[in-house]
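Next up is a structure, given as structure tokens.
As you look at this complex, bear in mind that one protein chain is not there, while each of the others sits in place.
For clarity, chains are labelled A and B in written order, and residue numbers in each chain start from 1.
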Amino acid sequence: METIHLKKTIEADLTFSQWFKNVYSAVKTTFIGLAITFKYVWGKDIVTIEYPEVREELPSNSRSRLFNDAENCISCLQCAVSCPVDCIYIAAVKRPTDAQKIKTKDGTPIRLDLKQYTIDTALCCYCGLCTTVCPTECLTHTTDYEYASYTLAAMKYDYLAPDIRAWRTRIVKS
Amino acid sequence: MSTHNEHNENEDKIILGDQEILKSDLLTLNMGPQHPATHGVLRVEIKTDSEIVVEAIPHLGYLHRCFEKHAENLDYRGVIPFVDRMDYLAAMSMEWGYALAVEKMLGTEVPKRAEYIRVIVAELQRIASHIVFFGTYAIDLGAFTPFLYVFQDREEILRLFEELSGARMLYNYIWIGGVWNDITDDQLKRIKSFIDRYEEDLKKYHSLVGENRIFSDRTANVGILSQEQAFDYGATGPVLRGSGVKWDLRKNRSYGLYDKLDFDVPVGEGLKGTVGDCWDRYHVRVREMFESIKIIRQCLDGIEEGPFIGKVPKIIKVPAGEIYLRTECPRGELGYHLISDGGKTPYRLKVKSSCFTHVSLLPILAPGQMVADLVATIGSIDIVLGEVDR
Partner (left out) sequence: MHNQIAEFINKNVNGANAIINELVAGVGDKSITVESSKILETCSALKSSQEFDFNVLQVVSGTDYADRIEVSYIMASFSKNLELILKVKLPRGDKHNLPKLNSVVSVWNAANFLERETYDMIGVEFVGHPDFRRILCPYDWEGHPLRKDYVVQEKYLDMVVNPPEKNNTYDQMFGRNLKLEIGDPKKVSASWKEDVEETADEAKDGE
């Protein structure tokens, strides 16, 4: 057999006058609250956005869907190294010396042929570390949002695939 | 042969205050893991005698994401996105503590402008975090409307953070050596107009919720935590201050620019009931928001032009040694115990989470309360399970 002692919550003694005071303060504070609430009924502009019909434009440096402009990528692997969750898979082959010399948009020579550039968006944590280390600024966060998919395989973005390259015109500014 | 009387004698006796209460069988009730009042995935196993809680046992770990193990395998910059995910309602404050710990080990000089930006975002984050407390606590106690009002204001802060850092909740904004992006004059103006408006609105919200008779009856004299218990259980932050202890790391062990700024440390005074009850903890947080507004105002006046990130080597290697650094986060003290062996990754990164210690208060606060008061108590210690389980 065990005895359990419990603390009792403190309750003030209720006198007759106190009872009336309580009723008065309850009514008073409730009306103060109601007055504030009623001001909101007509006094405020509507702040909600009717989402599927009205779409919000995200701020320009918002970290949303990643896009790699594969033509400007020099396969330096810096993004893959800096990625804290290891979700960027890159494979590249050295360009033959006799091949035509190509350059990125900002003039960096491309010495490697990109064979694979896949980001597993299901693993990605959208921290933005990969975009800050990119020397040619080809890997960027775009402001495109709303890209849920039914399968995990569809979350893997192969940036060399033509359908994903086609996003470029839609989601990349400038 | 056991008679009815003998059976009764063998049972536990329950004494509430000084009188024995009518005892039926103890009922075990699971509050959580999916329960709206536990603010996440906390499971509290409570034994009740009718409506009165006799025992409460918290079960943790439903959101354990192995942060400390991850940190051992990440470079120092890569830890920051993980740090965000601990207390996801106050990610800026989490990042700041980590960045300070690494900077102190590296001996990095942080530019003045970055320091100002850090104080501004951390205090805005404190407001945003207390707003969540304010709104959800009102919901816990049955008032739905204040939640909608305050979340409009939080939305404004989050929008600002999104423009600043690119994300709404998990910013990765405060970096080792400074901050990621510079803040523009336009954003500073918007912060100014926001805090001016919010200061007025907050007074209104407080009179809507805190002064309300129903709210104060539900929270005053409920979940009383005495000073001795608060120290004994290692409570920090608003919970400790609610018990009447004037202790704030921003004042007592100043970091960043806080020693140059003028602000008060609000403590619980027992205005509606006893010192250390739920209403005091609520009131401390509301007054902290006013203090944060005061701090931001001073920073907006004092912010200087200049670089926003200091010189940090490209590959960060922290010299061997250890450091324990505490900062004052919205929910209490956050400590990072960083042990380095001179390599590219931390050897060990232990996080002292305030919410974790606050959960251990539940077994002493709960017994003797009604189940509905337990909801008020859990709400008032304001835990975020991401930080509890890490």
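Going forward, contacts are C-beta pairs under 8 Å (C-beta built on N, C-alpha and C of every residue); 3 or more make two chains touch, one makes a residue touch a chain.
On a predicted model such as this, the values are computed, not experimentally measured, just so you know.
Looking at A:92, A:110 or A:164, the residue that reaches the missing chain in the full complex is A:92. Checked against the full complex, the one of A:4, A:26, A:112 or A:171 touching the unshown chain is A:112.
From the options B:15, B:60 or B:214, the residue with contact to the unseen chain in the full assembly is B:60.
Remark: the residues of subunit A touching the chain excluded from display are 75, 77, 80-81, 86, 88-94, 112, 115-116, 118, 120, 123, 156. Hidden from this view is one chain, which touches subunit B at 60-61, 64, 66, 68-69, 104-107, 231-234, 236, 245, 247, 252-253, 319-324, 326, 333, 335, 337, 339, 342, 347-348, 350, 352, 356-357, 359-360, 389-390.
Going forward, only the chains that are shown with their structure count from here on.
The distance from the centre of subunit A to the centre of subunit B, each centre being the mean of the chain's C-alpha atoms, comes to 23 Å. Of all the residues in subunit A, the ones that touch subunit B in their complex are 1-11, 22, 25-26, 28-30, 32-33, 36-37, 40, 47, 58-59, 61-63, 82-84, 125-129, 132, 141. Looking at the complex, you find that subunit B touches subunit A at residues 9-18, 52, 54-55, 74-75, 77-82, 84-85, 145, 149, 152, 155, 159, 162-163, 165-167, 170, 172, 180-181, 204, 207-209, 211-214, 221-222, 224, 273-274, 367-369, 373.
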